[in-house]
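This part shows chain A:
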Amino acid sequence: MTHVNEHGPDAGRVVLDSDDISRALTRLAHEIVERTHGATNLTLMGIPTRGATLAARLAERIAQIQGSPVDVGSLDVTMFRDDLRLRPARALQPTTIPPLGISDRLVVLVDDVLFSGRTIRAALDALSEHGRPQAVQLAVLVDRGHRELPIRADYVGKNLPTSKSESVKVNLLEHDGIDAVAIERGA
Partner candidate 1 sequence: MKHLLSTADLTRDQAVNVLDTAKQLAAATTQGLGKLPPLRGRTVVNLFYEDSTRTRISFEAAAKRLSADVINFSAKGSSVSKGESLKDTALTLEAMGADAVVIRHPSSGAPHRLAHAGWISGAVVNAGDGTHEHPTQALLDAYTMRQNLRDGEGDLEGVKVTIVGDVLHSRVARSNVILLQTLGAEVTLVAPPTLLPIGVDTWGCEVSYNLDECLEEADAVMMLRVQRERMNASFFPTTHEYSNRYGLNVARMNRMPAGGIVMHPGPMNRGMEISADVADSKRSVIVEQVANGVSVRMAVLYLMLGGTEMGE
Partner candidate 2 sequence: MTSYVIKGASILGEQVADIAIEDGVITAIGADLSGDVVVDGTGCVALPGLVDLHTHLREPGREDAETVLSGSRSAALGGFTAVHAMANTNPVADTAGVVEQVWRLGQEAGLVDVRPVGAVTIGLEGTALASLGAMADSAAAVRVFSDDGKCVHDPVLMRRALEYVKAFDGVVAQHAQEPRLTVDAQMNEGVISSKLGLAGWPAVAEEAIIARDVLLAQHVGSRLHICHLSTAGSVDIVRWAKARGINVTAEVTPHHLYFTDEIIESYNPIFKVNPPLRTREDVEAVRAGLADGTIDIVATDHAPHASEDKDCEWAAAAFGMTGLETALAVVHDTMVKTGLMTWAAVAERMSTNPATIGRVADQGQPIAVGSPAHITLFNPSIDVEIHPEHTASNSRNTPFAGITLPGKVVATFYRGRPTVLNGELA
């Protein structure tokens, strides 16, 4: 459902409001539990900044659903990006690996937006530095298309067709004071 309004710090076209996001996360949590067949070696790894926040929220919901806590951590991919030389050196974000590690675990990477796929490619490289997962899956809040690599998400909150010149802004309460996803006309 699209809403045209001026909510939030970024005045774009809001395509998901906070209720939409909440419902999407709940659905994703159920999907993950279902398709991993209640796996006990599940580890969520969020990609900072907002992917890590979403991973934490997903972990909460999954814990509620299955009645037991699920491992969650964050995975900074900055140093593994393939476009490092195009901009000045970027600030590094925290990487937190849960105590049981990632080797032999079913790792679900969590990010806010899936676009070219390059961030996920970097995440796979970063992950391989920490161990050898049994399998890796991908959960994203928004898939906006325009893949440049053969990467696909296993769990998608919302498919959002966009043009390349537009940008998708994911606002989360913890960082931006509001939950909303907006599309902005490109520069």
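With respect to how the candidates were assembled, all candidates are chains of the complex that A comes from, given by their letters.
Observations, loosely collected:
In this section, a residue touches a chain if its C-beta (ideal position, glycine included) is under 8 Å from a C-beta of that chain, and two chains touch if they have at least 3 such contacts; residues count from 1.
Treat the numbers as computed from the prediction; the structure is a model and nothing was measured.
Of the numbered chains 1 or 2, all belong to the complex, but just one touches chain A: 1. Residues of chain A touching candidate 1 in their complex: 76, 78-80, 84-95, 97, 125, 129-130.
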